[in-house]
Structures are given as C-alpha cells and as structure tokens.
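A single protein chain has been removed from this complex, and every other one stays in its place.
When the chains are written out, they are named A, B, C and D in that same order, and each has its own residue count from 1.
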C-alpha cells in the first residue's frame, strides 16, 4: 500500500502523556509517570494499524489520548489534517461522531442497567441524529450488521455471552458511521472461538463501511491477523513500525524479536524445536525511565552506547522504521538470524 | 526436551497418582441443581504434564476444584470417586482434606491479581502452608520461603518476601503463587490458567519456570488453559473438555496432528497463528451452553458442522482409540478426518 | 503521608472559619439570649437595658466584625450562661465526652464485629435473621428507652451498676451501651455484608487451598479485608458519639459536650455554641485524618 | 472549671455515699455560676454558700440574718447594723464596706441579671464598720424584699477585688454555712460545713454532695437505689414509684408558682370581650385539673397572691368558678353559638413548666367542652420566650409565674397598663392608679388593702385567668432525713434534718 502521498486520516505529532502521580499539592518534587512519551504516527484511511507491546507500555493510554478521553500532556493530534487538541469540549463532543472506540472488556464497558436498545442508541441520541421509531429501526439494522438478532433489543447486557456483548460494543461504535475506530484489546478477554468470530466481523465491517482501525493488543497472533501495519511499543515509545510482512519476516528491534519468539505456537513439534528468547526481569518503572535506550536493561545485545544515547526512530529505505542503535539485520548479532522462526513465517501470503 | 518425560513415571509405579473416575459435580443455584462437570474421568501418572483445554465455562476450573475439595458451600461431588495415591479423597471430611490441601496437592489459581490476599505480605502467605503442614517455626518458614522465591527465579527474594502483592508486577505475583503452591513440595500441582492474565514475555518466563520445576522436582502438573499454544509447548497429554465432559483425550502430538473431535478441530482452526497468514479465521458458531440448559444428545451437536440425526438424539460415549486415545463422538472412527474439509 | 496530613490540616482552616461564620449567622437569626437570661417577670425596659450592656443591640455587621476579629485571635468570648470563658467551659466537658464516646465505640465494635461475622458465616440461617432483626430494632429503638430500660434492669432491679454519675468504669458501662447501641447495629450490618463479600473472594479460596481452618480463614485472611467500611463508620460515628449524645447524657446524668451544646443553643449562648462547634469540627477533621491513617495501616495499597 | 484539683477519687466518692455525716442531694438542675448577682436560676444550692442581710420566714415576716437589726429611718433611708464577727470562708471579716461593695456592684453593672431588681437603690452610706444606711431613689416599700434575693448575697470585697471575677467564679467565697470543696459544672457540687459560721453549727451535716440529675426518672432511680438522700422536682408520673418504696416519701411544699392563661385583650382578638374571658374561666374546671394532674396536690386559684404574701385574699384562693352552663350562656351573649363557634389559639410552652403540655391540652379539651374551637400551638422553650417577649402571643397563652420577691407588686404590676400593655392589651385606670400608689405607700396594711382591691377587679376583668397554685415535690429517704420544704424552693442544707 503506497500511502506516503496521501494526507493521513490521523496524525500524531510528538504525543506525550505524563500522569502526575505526586498526588500531593505540597510535595516538593513532582513525580510523573511517563505513560506515553513522544509518539509520531500517521494512520491512513482504510488501513488497520496494529499497536503491540507489553502490558503497561502505554498502548491504552495512546488510544485514549487519540480520542481525547485523556488529555495529552504535549504534542498534537490531527484528524483529517485538523488539530483536535484545541477544540473546546462542546466542539469535541460534536467531532466524536468521526472517531469511536471499542473497549477491551465486554463485561465492564456496557452499563449493566441499560438495555441493548439504549446502549446502541446512546450515541445517536447524544448527537440528536435520530429518534423514535427511526432510531429503533436503525438500532435493529446495526444489530443485524454485527450479527445479533434484533429481537434481543430489550435485553440487558448480562443476558448475553461475552462475544455477543463485544458485538454490542461494536454496534455502538458503528452507530455514528465513524471514520476511525480505536479497538483497545477487543478480543483479549474472549475465547479463541469467539475471538475468531469478532476478528472476522471486524474485517468484514472494515470492507463494508470503509473503516480505519487502530487495533491495540498484546496478542500478537490476533494483531498479525488483522493489521496492515504494526507499531511495536515499549515503555511509552514506538520502537519499531513496519508493515505486517516486513515485521514478521525480519524484525529489526531486539525487543520485537523477543516478543515474536515468546508467542506460543500451537504446534507441539514446531513449538519445542524453535529457539526462544526469554527476556530477564520485568519492564522498568515508567516513573524512573532508564537512561539511553529504554530497552537496554533487558536487551541481550545492549552495548555501552545504548546506556547513554537514546536512539531515534529512523526510517529505512523500505519504509521500515526502527529505534535501535544496532538493528538486528544490519549488525547480524550473534542470535539474530536463528532467532526468527523464519521458516514458519515465510508461509503462504 | 520434555517429550518422553512421562515414560519413566508410567513404568515406575503401577497405580496412577490421581485417578478421577466418573465424577459429577453439582451446584445448588436458584434454578435448582446444575452440573458443570458431568461424568469426567481421567488419570494422571507421576511426573506427567497434562493439559486440560476448552472454552470458557466448559468446567475446567470446576474439575480442578472438585479434585482440590474447594467447591464451597453450594457445590459438591455428587457421584464418582477421586483416588489420590490410592485413597478416595472425594469421600474425605473437610478436616482430613485439609491435611492434603496445600501439602500433597496444591493449586495455582486463574487470577494472580485476585488470588493473593492484598492485605498480607507475600511472605506471610507463603509461610502459612509451611507452618501449617510442616510445623516449621516462623524463622525456618521464612528461610524456606525465601529459598522458594529464589527457586522460582524471583529477583531480590528478601524484598519480595516483605512486599505486598500490589507492589509486584503481574508476572511476579504469578511467581509468588507458584512459590506458594510449591512450598510444601506437592506431588500434584494444578495450574489453572497460570499465564492467561499475563502478556507474552512474562508468559514465556513462567512457562520456562514450570518446565524447569517439573524436571527438577518431578512434580505432576495439571495445566488448565484455553491457549493451544501453551498446550503445544508444555503438555505430554491433552484432555479436551466441552460442556462439562471430556470430549477428546490423547497425547499431545497425535492430538495436534490429527484431532478427531470436531470441537477440537474447531478450536484449532479458530486460533490465529503467528506462523501462518489466513484471510479469515474459522470459527465455531454459537456459544457454550450454560450448565442448566444442556442440549439433548451430543452436547456439541448444535454447534457441530458435521452433526447428523443421531448426534441430536443420543449422547455419545467416550470411546477408546488406539492406545490411550479417547474421543466422545459418533462420527465413524474409521472415516479419516482431514484438516481441510471446508 | 506527613505532607498529606499537613495539607489536610491546612485545608481545614477555611472550613473552620466558614463553619464559625455559619454558626454565627444561625445564632443571630435564632434570636438573642437576653430574654432567655432574665426572669419571666422582666419588663421590656429591663430587657433593653441588658441587651444594650451586652452589646447585642448593635447592628449585625458590627457584631459580626467584632466576632470575626475575636475568633481570628482564638477568643470565643464569655458564655452568657456560665459567665466564664466559653472555650474553657466546653473544654471542661470534653474529657468526659471523649471517654464516654470512646467506650461507646469500643462497646459497639466489641458487639457488632462478632455478631456481624457470625451472621455472615451462618447467612440466611435463623440466627442470621435474629441478628438482623436485633440490629434493626437497635437502630429503631429510641435512646432514652434503651437507657431507661438498662437502668431499670441493671441498676434498679439487679443493682449491678450505678444508676448515674461518673467516676470509674462501672458508671460508664450503661451509658456506653446506650450510646453505642445504634452504632453497633449499623456496624454489624456492615460487617456482615462485607464479610459475605470478602468470603466470596478468590484469595479466600487460595487460603482454603492451603488447608487452612475456618478460624484462620476468617481472622487472618477475611477480617482485615472487611475493615475499611468499619473504619469509615467509626470515623463518622465517633464525632457523633462524642458530641451529640444529649439524651444519654441526660438520662445518665453524665454531662458532656452534647448536653452543653444543646443547652447553649437553647439559651442562645453564642460563645459556647461557637466554641463547641469549633471543637467538634476539629474532632471531625481529626477523625477524618485518623481514618485515612488507619486505611493506610490496614491497606498498604492506599497512597496519599 | 474544677474548683480544686484534689477532686475525690472514685473510691472516695463511693465512701462518701455511705457516710452518715454526708448529705447527698440529687437536683434537677445545676448552678450556672457562682456569681449570685448574675445567676438566672433560683432554687439552687447557692444560698448555702452565701448569705443575705435579711431573710423572710414562712409567714412572710422579715428576720435578721447578717444584719442584726434594721429599721426605716425615713421614706428613703434604711439603717442596718451588722452582726459582729461574721467571717467569710477565707477568714476575712464581713463589714459594712463589703455590703457597700456588693450593692454598688449590682446597681452599677447593668450587665448583671440582678441589676434591674436593685435599681431603686441610690447608695449605701457606711456609718462605721458595722453600721450602714441604704438610701433609695424614691420611697421603696419593697426594699427588704429585694435584699432577700440571691443578688443581695454579700460578697467579700477584698478577695473579690484582689482575685478578679473569673478567679472568684472558680473559687467562690461567701459567708454562708457551707463552703465549696469541689465543683464540676452541671455535674456535682461538694460542700463542707464552714466552722467559722457566725451562727455556729446550724446543721448536723458535715458535708453535702449535690449531684445534678436532669432526668426525673434518673433522680427517682437514684433515690430508690439509695444513691441519694433527697431529690428535688419529682413529677406526678414518678410519685407511685417513690411512695411505693418502703422508707421513701414525697414531701410537698408551698410555692409561689401560679399557672395561668395570659389572655390577649387587644381588639383583634375575640378575647377582648370580657364575656368571652369570663366564659373561658367558667369553662375550666381547675379543681378537676389539679385532681387529675397532681392527685389533688395543688390549689385552684383565682389570684396570683398566694398565702403568706402581703395582700393575700382568701376569697379568691382555693376556689374555682367552674360552671359550663354559665360559660355557654356568656358565649351566646357575646354572639357565639353552634353556627358561629368561637375560634381561638392556645399557645403552650413545651417542657418549660411541670406538665405544661398536658395542662394545655386539658384546658383545650375543657374549652372544647363548651363549644370553643381551640387551636393548639406548642412552642419550644426558647421560641415561647421569644413569642412572648415580642408580643406575638395569641388569644390565650399558658404561662406560669412565681414570685421571687414575696411581695404582691411583682406579679400584679405586670397588669399595670404601663408595663405589658402591648402584650396583654388590658387597661383599667383604677388598677393602674392603685398599683402606682401601692408602690409609694410604706404602710403594709394600706398596701395590702390596695392590692386586695386590685385582685378583686382582676378576678372580674380577667386579663389573666389563674388556674392553680403549684406545689413542689421533693422525694426523701425517711431513714436518713426529714424535710419541711420552704416556699422559696431554695435547697438549704440546714433545712434538711438528719434522722
């Protein structure tokens, strides 16, 4: 997909979100949790951008900041070329028609005391799009399009299974015909069988309504299945950004490599024969970030430079972006080549 | 590396470590009795890693709780026996059971976030079973606990010993759970979805840890999960459960290579795989029936793409295939099932 | 934590000031004390004279200003009723009230926690219904009724406790029970529902899986986890028990701040009301802080 | 606020309880302050600590107390001579200058509650250490009545001036038969017999412990359990418990308190019609009320002047004009009947007087019996006082007035149109003239006559409808004490005799 010439649907410029966790007015020194620490990203119409990373690396925060559910600390968000950071709350509310979110937990993201009708109708009502019988009909259509029977319209969320609830969430996000949908871990809480249903549904809807997705997940297989491009986040920053094919064929960042190697493969023969990179230690605290490259504390290839200088996200000629002083393919580090489950990856595309 | 782990155990002892025979577990609910586990049998040899897989709600955890005697006030094992080292533990009093719980059999729970008491230090929670079962003094218990924490690969075990669960990351908490479960050197460890709540890098750490422990201590492990990837990496044998019943059972290689039950096959096909790329995933339509509303005949029949009349009227039984392989399905076993039927 | 407490204390200076001002306005609106001070036969002229000599005939704003300047220097003025420094009048009552309030709370806790736990363990049994009924009755029972009944039974009939008065623990037991009864009822209900919830938590199952007995499960694992609402209750109720127990104080002739304050309100004894409200506000604030410290002690997850 | 820090330990307090030389009294209310000139409440134990120049006896005669003798020199001058050798509790001798200091203080400091009652005094002239004269501004026939008031208690000039008011309040010194040992406000007052008392040993009790027990049931419970020897103010609802107990008894005493209806005679009220007022009086069966509420312990009255007080008129006392037929007739005459019933509001204080709301509801029921429609308005005490003092009283308002000066002028002057005209709306020139004159007449007999005439007029005009003269009820442990309650309601230890 050649996208460079088009104006992106969404553009993030130096986006930062630092949570103030000092919590104390009189505290001498303020403490910040740097959940998102400078992200530049372009999302083009019709594509699916996947964001992966460990738990706590700032994926959800990024998603929330994009929708301004959390106010960014710095940086700019441009939607269709226009900044939405300066909008007043009322303007923003009107603008919300265009970008919607589907939440991670289908159990907690639906108000247990509202009926499906009200849940799906809420965005339409809030923006005074439709009312009365028309509204009801529209809700019925939406339910059908996500594969729910309209006869469920007066039920409460608890009367549905997890997959069905997630469909309600999707229907709600679709109600206003948005251009962009941020899917925050929409399948993580679901069973594999239902995961498949939802992933397929999202794919179908994307074609049908020409949607753009930002798909946030820590489940690599799912993200691989649905995305066109993938951004890998580590501790509030994007460390690698490439098309799905590039990323899975040849990851350039050691972190991506470790991530890929850690994914269990549901094939006993393959699983037990491949080489796994188990990262030591836990993700460092986002309050006291390590100096230099954020990953150096866990990186098997870390060198002196990594401790001192923070690498920038550089674009390779093929469009593959990586923030590493010693990207794997170039340095051809000791573990680089065999580490990739290359054989398995180069399957039919 | 763990391929033949089960063999020595099987030949070494005649009686299996755990033998679950036809158990049926009931729960009292406001709608009357429900049976989330119905007619489940399996046996475990010493040193084996057996995985139980299945969708959410199919009775995996309840099976484990039945073995542990943790069904609570409203549930009980209504039928069948559970033999642990030859003794029927399903008939034991709560008092007797307490001597086995945490000592001979221990369990790692599904949610490391909620399964640790948030108001007690991790050290206290590990010490507890040592003091109870091994009659250790506070000091001895502390030493052993810290030792155990070190064994599960915890950095700075002394600090972790004094920490509260909320001060630890998810992976650390899960390791505390494991340390807790292993502290008394159990013969059987039931790990209920030990990695589901964790992300891949931490999951990899934990899985590695469990493999190491098994090879070091020879602990028998029951691994409950719905992640087929984890199963493929860890298990010697796999038990597939659906709606409270065992539908397929066999060694990991045969099962993954040639799953016989349509449900198992459905599960495999709906799993997105990192080493393949497909346009659309196959999915099993419908959902797991609730314990109160089981369909007639084969419980999977409403969702089964290959169900025929008999399936809808008559419940299949678990049939033995070659060796230790069992399937609960009416499909003529001879009819070779191929992976790519669609 | 220290900083937190400091901030908390600072935040309350304006609150105290505002409370004082509200009280001033209310007392002013409630009418002046002169008519209440003088005997029934006082003539209008006599009333006017006294009012003037006490400065109560001055315009509202003037009085308000005088009050404001005094209160800022910590001077609450003289009590019209007692002809003594208002703050020292209130302070002289405080120790007795604090003692009684604490004992009442101790009693409430001693009774309600075991009962609450018990009815949680045996929930929906007849015992549970009985305890529920008793706590509802405890909440709906008027204080004077409870107090007088206790006196009639334990002091008059069986003579195990003195009827009234102060001095020693035995004098405080009946008033403490009377005062703590309502709080006990409420806390018992709270403990019950929290205990039920806690016993359903995953970590209780974890504890069971270790083979722990019921006692250990309840007291080592569950109890601490249902303390939070109890702490809230204690911190909300204690100021009431200390400052608002008119009936108990009257029935047991145990003069405390509650009685004093009501009498002062009735007599429009502005300075005493002001001083009393100020002190009670301090207690409320203090209890808020104590509550926060306790939360933190019980639950290390809470950060300030 | 503790007077001394050696307050008795609990054990000591318990020991006190059984001591044969200690009198234990349970009182319904405490003292508000030790300043006798600034103390709103009467019937307190304060008078054990202080002493006045003169006292009044049961028959209304003035008896010397601190003053050995006293006589009127001219219409405005009274000469007194003090007992010699009277000691204050701190050892100072009580002299004329103490008297002057005391009376000067109460007349000059307008913020003192007692100030108004002493305003007729112009000055105190010291003749010598023991002799002095009190000079009034105008002839004052009731000067001696003023001096018996609590405000006339003689204060120790030196001590008071040296230590200041607030110290005095905490460590009071008087010249009375008992001195203060320990005091906790609203809780307990412990008195010790003062050995230097000028009259010698007037009482057998070495000590007195006066406990405040605000709740009537609690007072009785303490008496029943032997916690106290004497308790004040026992309401009728508790009598049966006291009398039912062996060794306990209720003793009743005369008081000057009279319950009455303040009738609003202002034009806008139907009660401005005298016939209506009379009808109301005819409708109320005071004797039955006394019988039912107090078991007969009280006296129906048609006047405020009670026995023992100057101008007492027997014909109006212990009598009731109950006659419902006459009431109805009068109402009819005034133009009210079935078709046009008389409607009025009765204001009742709540908890201010003994059985006030019961009395009010009974009266309402009786008025309803003759066809008057009564709307009851219950008023909380402070609101009651406010309503009354701002003259917002309706047609009828229940009130109870005592007579702390034991002279007819205090209750009757209220009906002088110059005093409360707005409140009562009653003006009778003859009454005004008589009342004014009586205040300038020094001869008691003449004064008595004038007041009697006033009472007769009022009994016809009825600006106040009197109901009964209250008694007051003290419970005693007959094994320990005997007691003849005085009309002043003061609880004096010397009045309570040891058994």
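Following the convention adopted for this analysis, a residue touches a chain if its C-beta (ideal position, glycine included) is under 8 Å from a C-beta of that chain, and two chains touch if they have at least 3 such contacts.
Quick note on the criterion: contacts and distances are computed from a predicted model.
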Inquiry  = Not counting the visible chains, the remaining one has a UniProt entry; which protein name from "Phosphoribosylformylglycinamidine synthase subunit PurQ", "Peptide ABC transporter permease", "Dihydroorotate dehydrogenase" or "Na+/H+ antiporter subunit G" does it give?
reply    = "Peptide ABC transporter permease"
Remark   = Out of D:67, D:342, D:379 or D:410, the sole contact with the unshown chain comes from D:379
Absent-chain contact - pick from C:22, C:66, C:110 or C:130 = C:22
Request  = May I ask which residue of D:73, D:127, D:365 or D:460 touches the chain that does not appear here?
outcome  = D:365
Interface residues of subunit C (partner: the chain not displayed) = 11-12, 14-15, 18-19, 22-23, 26-27, 29-31, 129, 133, 136-137, 139-142, 144-145, 148-149, 152, 182, 186, 189, 232, 236, 239-240, 243-244, 247, 261-262, 265-266, 273, 276-277, 280-281, 283-285, 288
Ask   = Which subunit A residues touch the hidden chain?
value = 64, 67, 69, 93-94, 96-97, 100-101, 103-105, 108-114, 118, 122-123, 126-127, 133, 136-137, 140, 150-151, 153-156, 158, 169, 172, 176
Request  = For subunit D, enumerate the residues touching the unshown chain of the complex.
outcome  = 216-217, 220-221, 235, 237-238, 240-241, 288, 292, 348-351, 357-358, 361-362, 364-365, 376-384, 386
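Just so it is clear, only the chains that are shown with their structure count from here on.
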Remark   = Of all chains, the one whose CA centroid lies most distant from that of subunit B is D
Request  = Write down the chain pair with more C-beta contact pairs when A-B is set against B-C.
outcome  = A-B
Message = Just the number, please: Cα centre separation of subunit B and subunit C in whole Å.
response = 54
Remark   = Expressed in whole Å, how far the mean CA point of subunit B lies from that of subunit D is 89
Inquiry  = For subunit C versus subunit D, what separation do you get between their C-alpha means, in angstrom?
reply    = 37
Remark   = Seen from subunit C, its contact residues with subunit B in the complex are 201-203, 205-213, 216, 220-221, 224-225, 298-301
Inquiry  = Under the definition above, what is the set of subunit B residues touching subunit A in their complex?
reply    = 1-3, 55-56, 155, 169-172, 198-205, 207-208, 226-233, 235, 252-253, 256, 266-278, 280-285, 287
Message = Which residues of subunit C touch subunit D once you look at their complex with the stated criterion?
response = 30-31, 35-44, 46-47, 49-50, 52-54, 81-85, 88-89, 92-93, 148, 151-152, 155-156, 159, 162-168, 250-253, 255, 259-260, 266-268
